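Note sheet for the following structure.
One protein chain omitted, others in place.
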Amino acid sequence: MQDVQALPDARQVPVQRVGIKDLHLPIRVLQRDGHTQPVTATIALSVDLSSHDKGTHMSRFVELLEEWREQAWSARAIERLLADARRRLEAHSAHVNVRFQFFLDKDSPVTGQRSAMPYACRFTGSLTTAGVDLVTGVEVPMTTLCPCSKEISTVGAHSQRSWLRVKVRPVPGASLWLEDLITDLETHGSCEVYPLLKRPDEKYVTERAYHNPKFVEDVLRDAVVALRQLPDIAWFAAECEAAESIHAHNAFAFQQETLRSSTETATFHQNGVATPAVAKNVAAP
Amino acid sequence: MQDVQALPDARQVPVQRVGIKDLHLPIRVLQRDGHTQPVTATIALSVDLSSHDKGTHMSRFVELLEEWREQAWSARAIERLLADARRRLEAHSAHVNVRFQFFLDKDSPVTGQRSAMPYACRFTGSLTTAGVDLVTGVEVPMTTLCPCSKEISTVGAHSQRSWLRVKVRPVPGASLWLEDLITDLETHGSCEVYPLLKRPDEKYVTERAYHNPKFVEDVLRDAVVALRQLPDIAWFAAECEAAESIHAHNAFAFQQETLRSSTETATFHQNGVATPAVAKNVAAP
Amino acid sequence: MQDVQALPDARQVPVQRVGIKDLHLPIRVLQRDGHTQPVTATIALSVDLSSHDKGTHMSRFVELLEEWREQAWSARAIERLLADARRRLEAHSAHVNVRFQFFLDKDSPVTGQRSAMPYACRFTGSLTTAGVDLVTGVEVPMTTLCPCSKEISTVGAHSQRSWLRVKVRPVPGASLWLEDLITDLETHGSCEVYPLLKRPDEKYVTERAYHNPKFVEDVLRDAVVALRQLPDIAWFAAECEAAESIHAHNAFAFQQETLRSSTETATFHQNGVATPAVAKNVAAP
Partner (left out) sequence: MQDVQALPDARQVPVQRVGIKDLHLPIRVLQRDGHTQPVTATIALSVDLSSHDKGTHMSRFVELLEEWREQAWSARAIERLLADARRRLEAHSAHVNVRFQFFLDKDSPVTGQRSAMPYACRFTGSLTTAGVDLVTGVEVPMTTLCPCSKEISTVGAHSQRSWLRVKVRPVPGASLWLEDLITDLETHGSCEVYPLLKRPDEKYVTERAYHNPKFVEDVLRDAVVALRQLPDIAWFAAECEAAESIHAHNAFAFQQETLRSSTETATFHQNGVATPAVAKNVAAP
């Protein structure tokens, strides 16, 4: 019985990434308070494949992830997971993408009612001979109220549900808490959104949005200004998208900036492989 | 070489529906003006299977649909397609579900700018020994502006993109144009939505919505009152869903009513099979 | 400041269902072993609305669910939740739909490697003046291998990923464990699927499927025969869908049967509202 995967391959094509995707797994994400939060993750994990080998060992990815179920997942843990993947698969590089709904308890702005607010988050990482590259992504829902609509109308102004999606690559050695990113970013809309609003809260968010009108361009620019001031960020990509209440289509604004060079990052870009990995969530539409 | 599908089946279980789904097909939908509109349809087509037969003839569904590509599709044509399916598959009943984006040219409310507005539509039909059952479904996007938010706030009121989804079963012999259903239903929001709005249009829709606040309950009730007055409708299901701009979750209201009995409809309900087919688009959440 | 929701409504239209949907919430689902499993749920919750009231109290749904976060969720708990919703919203009926990924540890068939297998599950429930109606739904992935392809081909036979989706309504007082339903249903394909398969396992599943060819009709019929034998089931709907490897479209078979009458169920059907709620997951396509 031949080990088909281990057969030599005549095409002489090394493959940049081979692995599994859309694997669902219950894992635990490390919170800033030291506790872990159980989440349902959707995971892609891959390695490079030498031109000498016909196939990779797909089952080893699942074995590895199964062993990692009880770990406290974080950007730092992702780095160790990648080293583990590279070692087990006897590869030169490893790549991972972990997406999940992360919850924060949020108090309503006036009555202080607490409820669980969901945020779509992801950890993305690559470990290559050039170093490690870790990117954290969050999606923050918010209200935007249109400045133009407010200006031209005698009463009212249309508002809509919008999302600010941000991916950040920390400088080497730094890490970022999802909680901090989320809490910072959700201030940039016309008003924050909440799961639970009593009537005094609804009055507050309505008036707050009306007095703080913002285009998607405004939300994006405010996020850009804030992200530039974070000392630990080497690169970011940000998109604000609004489900316009007066249209059936959406409006958006997008920006990505490299703020600081880092050995890892600089080297990483040169091999030309990694950029799409880190730009998948907040790709320029 | 045995014809496996034609083998007898020992389990003695007649199957209610066997067929294909998620087939994409370019078809033409009949418009009220007599022209046809090219659309990309997603189709499910099935028949019943006798307890004597192990399997149906899956390729015949595709053959049939392929021959129907050049037809002018409508609720009436669906009835003939079902008869065709039942005959070719030597079955007692046939069921079809055809979903597509349908476009209407729409003029902006003040400057009269014309642009193409998309509506998610569907034809659903069943032909059984009890008769034929045809249901037409449309989804109409609209703005809703919250009456409570307006009442409690000194300025402004939150608005959001909402959808009114309606399915109607005409009385026997009657048929309904998608254009008529859409044009009627999209009046029930706080304001209609448009693909193209210049500044005077945006002023109009903003103020119109502000002066016409509606809960999802209001939109639903107005739709119910309007649907009850249509003489040709035997049954409807309606849902209004709002992508609340102050929350990350949605609000909805749902109603279904049987307005008139019809031989087909009454008989149809008794066999207990058809209800889910007609309620799939606007199912009670 | 008026309480707009409490205003009288002139249209005289009682609304069957008003509430929230697409709310994400981290909850705990009761396992058969007495422990709870943390899951990320997507929830719809609604009540009826009297013709006298303009609107429902949307925030109360979130308050209620927030209090229920720490409960052990099950079909039985759903019944209490519905009673709670009806009481708090001062309504006559309440309806809920809870969807989540549920995981079972599964051992590979030969080497016994254990890994986490995901199943899309749901609890659906309605509480009306006629009684309570609880439906449990599971989706079980599996391999199907085509009997016709095997018969006509000198070697091989095409196989594909398929899903058996089942919804069951227990008889009054009975309840069903997700684990039992899943474990029973996943035996009905050509072979079960597993997250983690080593080479002896892959040999087993390949040969097992080849020796056990099944059409979607076969999977469905075997499921129907098995479901009929469960003593505690009053009604079921079942669908087998196959992502055919030789086509870009899917094949499916669907069946629903009422096995036993139950006071709740019988009465429930007469008001004509509930059927769509329980048939949403496994609706006839």
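A, B and C are the chain letters, set down in written order, and residue numbers restart from 1 in every chain.
Throughout what follows, a contact is a pair of C-beta atoms (placed from the backbone, for glycine too) under 8 Å apart; a residue touches a chain by one contact, two chains touch by 3 or more.
In this text the structure is predicted, and so the values were computed from the model without any measurement.
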{"item": "Residue touching the undisplayed chain, where the options are B:S59, B:Q229 or B:S261", "value": "B:S59"}
{"item": "Touching the absent chain when the full complex is considered, from C:V4, C:M117, C:V138 or C:V171", "value": "C:M117"}
{"item": "Contact residue for the chain not shown (choose from A:L220, A:A234 or A:L259)", "value": "A:L220"}
{"item": "Footprint left on subunit B by the chain that the document does not show", "value": "1, 3, 23-26, 37-40, 59, 62-63, 66, 69, 100-101, 103, 113-116, 118, 195-199"}
{"item": "For subunit A, residues in touch with the removed chain", "value": "1-2, 4-5, 9, 11, 13, 15-24, 44, 46, 49, 54-56, 58, 62, 95, 97, 147-148, 151-152, 215-218, 220-222, 224-225, 237, 241, 248-256, 258, 272-277, 279-280, 283-285"}
{"item": "Chain not shown, touching residues in subunit C", "value": "117-118, 141, 143, 145-146, 148-150, 152-161, 191, 193-195, 197, 199, 202-203, 205-207, 209-211, 243-249"}
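Everything that follows uses one rule, which is that only the chains that are shown with their structure count from here on.
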{"item": "Same-residue or different-residue interface between subunit A and subunit C, half as cut-off", "value": "same"}
{"item": "Subunit B and subunit C: spacing of chain centres that average the CA atoms, whole Å", "value": "24"}
{"item": "Subunit A-subunit C separation of Cα centroids, rounded to whole Å", "value": "30"}
{"item": "Of all residues in subunit C, the ones touching two or more other chains", "value": "1, 23-24, 62"}
